[in-house]
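As you look at this complex, bear in mind that one protein chain is not there, while each of the others sits in place.
Naming follows writing order (A, B and C), and every chain is counted from residue 1.
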Amino acid sequence: MSAFFQANLPYLLSGISVGGQYALIAIGYTMVYGILRLINFAHGDVFMVAGLVMVYASASMPMYLSIPLVIVVTVVLGFAIERVAYKPLRSAPRMSVMISAIGVSYLLQNCALYFTGGLPQMYPAIPWLSNSVNIGPATTKIVTLVTPVLVLALVVILELFIQKTKIGMAMRAVSRDFETSQLMGIKINSVISMTFVIGCFLAAVGSLLYFTNYPSVIPTSGAMPGLKAFVAAVFGGIGSIPGAVIGAFIIGICENIIKGLGSNWTVFSDAFTFVLLIIILLVKPTGIFGEKATDKV
Amino acid sequence: MEKTLQRDSARKIGSVIAWCLIAALYAFLILLDNVLPANGFTLMLIPVLKKGAIYSLICVSMNLLNGFTGLFSLGQAGFLLVGAYTYAVFSVPAEQHDAVYQYFDGGAIRFSIPETLGKLLGENAGNFLGAVVCIILAGLVAAAFAALIGIPVLRLKSDYLAIATLGFAEIIRAIFQWNSLGPITNGSNMLRKYTNFSDICIGSLKLSTAFPFFISMVCIGLIVLLINSSYGRAFKAVRDDEVAAEAMGISLFKHKMLSFVISSFFAGVGGALLAMYQTTVQANAFKSAMTYEILLIVVIGGIGSVSGSCIASFLYIACNEWWLRFLDSGSVSLFGNTIAVPFFRDGFRKVVFSVLIMVIVLFFSRGIMGDKELSFAGLVRKFQKKKSPDGAKGGAGK
Amino acid sequence: MKKLFALVLAVAMVLALAAPAFADDTITIGVFEPLTGDNGPGGKQETLGMQYANQETPTVEVNGVTYNVELVVADNESSNDKAVSAATELVAKGASIVLGSYGSSVSIAGADTFGEAGVPVIGVTCTNPQVTEGNDHYFRICFTDPGQGAIHAQFAKNTLGASKVYCLGQLGNDYDQGLLNYFQATADELGLKVLKEDFPEGTSDFTAYLTNAKNFGAEVIFAPCSIPYGQLIIQQAASQGMDVVITGPDTWDSNMIMDSVVATGMDVYCTTFYGEGGAPEFEEGFKAYLNGDETALANNGGNDMIAAVSVMGYDAYYVALEAIKAAGSADPAAILKALPDVTYEGATGGIAFGENGDAVRSTAFIKHANAETGAWEAELTDLG
Partner (left out) sequence: MSKTDIVLHVEHVTMQFGGVMAVNDLSLDVPEGKIIALIGPNGAGKTTAFNCITGVYEPTNGLVEFCGLPMVRNYPHGKMKKQYQGSNADKYAHDPAIAPSPDKITELGIARTFQNIRLWKSMTVFENVLTAKHMRADQNVFSATFRANAKEEKRMREETEALLAEQGLLQYKDELATSLPYGLQRRLEIARALATSPKLLLLDEPAAGMNPQETAELAAFIQQIRDEYSLTVFLIEHHMDLVMRISDYIYVIDFGSEIAQGVPQEIQNNQHVIDAYLGVSEE
């Protein structure tokens, strides 16, 4: 038993850590989807940009300045994307908005490519978070342990925010019925902007944790975590914040267990994520916590 | 009465013009391959035309699914991959197997369809027919994959369908890269040395550019015939209103499946052509980014417009691989003078290109053609109207 | 709005068509390299070597006439489907001979286009045997994967004294998979125990793989993957507190890998085409070039450490000049004919073409990354 534990604890640990990072991105996806019914494909790239901003910021200023700067820049970026690329298409068909999102994603990646020249950028070591620590047989960075705790804390705060505050209530109303909320005098645009601001704030925090663990930023760094996080959001029932978090942890852990299964399986660690997703969708077409959508006839 | 007469004449003139243009196009393509001098312009024109023709087919096949049936599928890259691999696996010549499948002892499939046919019919005919047979086979295998995938995923709606098909494309890619299937797929390594466009000729007449046009045109023609048939109308009914379509006796599952399988068939054909164009195939290239690229072309052309997809394909490929390349070079040479431009360096082309795409998506969200089609009969009618003001009054209704 | 858009497009077209207008006294050498995409960093460094060489020797004398040599770069985007048009662009711009590409698969993908046009190509660092095999017009000045894989296995067994090696490569990348394959072949002969695993593209979390390595009891990790993955593997092995030696392929000979080593103190080796200090004159000149050109410095990753691929690019340029001189003309066909007999004593050693157009090379270097000094230390290994 202890040998088994010894051999497998690292997989579990890294699964939880990865899951936590996916969760922070997945919340952004799920909130935007809940309100706009839009898969914000650019979200993963916003995450990557946050990483790059940190690289450039930390080169010229101390850590206690660059971290807040990263968060501010990311939030402003998210806000700007919404205003420029999504707002004008509010009444357009859903596919147009989604394509606009793909376009933004393409643009962010290409801009990153242009500015970095495609060279991998070394992410700075954040003091304390980057230190190594021993847990039983496994050695890992402190950030691995901090991530799940931070995620849970943020989710609780977010849930309180959504349940208790006025703007949170407005968000819930908008996600329930877009048109009616508008008629009821809710300022749709500010609610949507708020959603993007929160989503991007979490993406910025996520990028701090993620890149501390995997300190190499390339223009496509955001693509895979973004896709996984999106899968996690769908898995948990898109639109549901607890769903996204649980989905992210399940996917993170499963993926790492697969990698530990033996060399013939590692090939399918990504594919397995999708297999899991498809199975869930077939059994429960709106994800674990998703509300059943009824088509009014 | 006069109105109908005029419309008939317009249609006749239009179709005559269309056929003449097609004949002229093929004449030009054959000249391009055989006679025209190879200078900077024609050399670049050839690959752009080939790839444009192939992408036209791929985009039209995606449009059939996303534009005409309203199924938001993002699995196109997966079906392209299946088609490209099927084509390549069955057309690598026997003697090249040891070289191509260098890590898998020459692979499991040790014959090539073009070669086998070549022994019976002579090399040129064998290459031509063999390529066609392999292309059809590629389509069929892709369609078979689609039929299997369609059974579970077509029950899903909109975004969920999109993400499930995207997932399946990734799964297909992982399977094709799997080392255990290496004797067939060559694992992570590329397939090469199979029959490609430059092997297609009649006697000494090279058809390397005309061939992809021919196949694409036939396939797009078939898709257009389908769209304008009773089934095409049923697809549009499903797109416009699923509930109403079902209530009018149109089986959703059957028609979605048909559209999915047919679209995948043509995507498979497109994949095979792409394999011929690239002269090498590697699963690595068929990522979701490829699907997004195709989707963007479809949107730029206009969702629900076949001619729009074709025009957009040629424009997109030409811009991406030819006209905008100078943006990367660090300088512009204008009338013999080379001017260094500060922003022009590697990657600038892609930035400009993505900004262009955003402009199109935001300001011309209906694309080049909207859901209209380019029709010569329509152009002729417009011309007739301009010529006779009476006609303009009479022909108000389209 | 629409009209404006059309106008912009039209202007772009005119500019593009006006571009290829070179005078008669110029010989064009094509550079077929990835400047963007996964292999962008390496492609850029390789191109830098050629650009430096071109700056150093911008002319060539053929039959008593001095010609200017112009480098034309086409970006193949590390992507096989863009390789065809990039290759065609070089042909269309009248390249007499082409250098490149970093990354074997794009080289193979572009090979047929050059072959049809009859333009000879010198592969600089593409190590896959398939690049030159069956391609009479493709030559190369570097060693090949079978040799490299074997060196690594021998190095692990004989020099590092390992008995168990964990191999990790990217799924779907033929470069990684090829090297692993040759490594395994030699390892089997030597009696090394090997565990081989693949990671999917876009992986950033390698802890599970490293745990597998740990559970396997690996003493050496051989990871023939690209630089970003290499960085992640080194850093995560360090943060897991692993006590292993990590060995990498020729791609790892880069300051970016060195940065990670310095940051973590891991024990890292890689193969390379060039031993440090092998050509002091070149090194001095190249460093001066890098420091004098902001763009070049940025393309090199922000510092003036010399990558082996740059030296190879530098040598390739001179081999091309030798070939042009030997051919006595800028005609691709003549150059192709003259190429097999060209020999050149370059910064990376003597270059001559043997069977298949591959370089005859008897030595390869294995470098050790010194975490304290931040410098590479070269060891010479017999390719035997």
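Just so it is clear, contacts are C-beta pairs under 8 Å (C-beta built on N, C-alpha and C of every residue); 3 or more make two chains touch, one makes a residue touch a chain.
Please read these numbers as outputs of a predicted model, since none were measured by experiment.
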Residue in contact with the excluded chain [from B:250, B:315, B:355 or B:379]: B:250
Selected from B:193, B:236 or B:350 as touching the chain missing from the view: B:236
Hidden partner interface residues of chain B, rising order: 222, 225-226, 229-231, 233-234, 236-237, 239-241, 243-253, 258, 262, 304, 371, 397-398
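The rule is simple: only the chains that are shown with their structure count from here on.
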Chain A-chain B separation of Cα centroids, rounded to whole Å: 34
Multi-partner residues of chain C (each touching 2 or more other chains): 35-36, 40, 44, 171, 198, 200-201
Residue numbers of chain B (touch at least two other chains): 173-174, 177, 179, 345-347, 350
Contact footprint of chain C on chain A as seen in their complex: 7, 10-11, 13-15, 17-18, 113, 117-120, 122, 125, 130, 132, 134, 138-141, 210, 213-216, 218, 220-221, 223-225, 256, 259-260, 263, 266-267, 269-271
In the complex with chain C, residue positions of chain B that touch it: 38-41, 43-44, 46-48, 51, 96, 99-100, 102-103, 173-174, 177, 179, 187-190, 192-193, 196, 198, 274, 277-285, 287, 319, 321-326, 328-329, 332-336, 345-347, 350, 359, 363-364
Chain B-touching residues of chain C, taken from the complex the two chains share: 1-2, 5, 9, 12-13, 15-21, 35-36, 40, 44, 73-75, 79-86, 88-89, 91-94, 105, 108-109, 111-113, 116-117, 129-130, 133-134, 170-174, 176-178, 181, 198, 200-201, 295
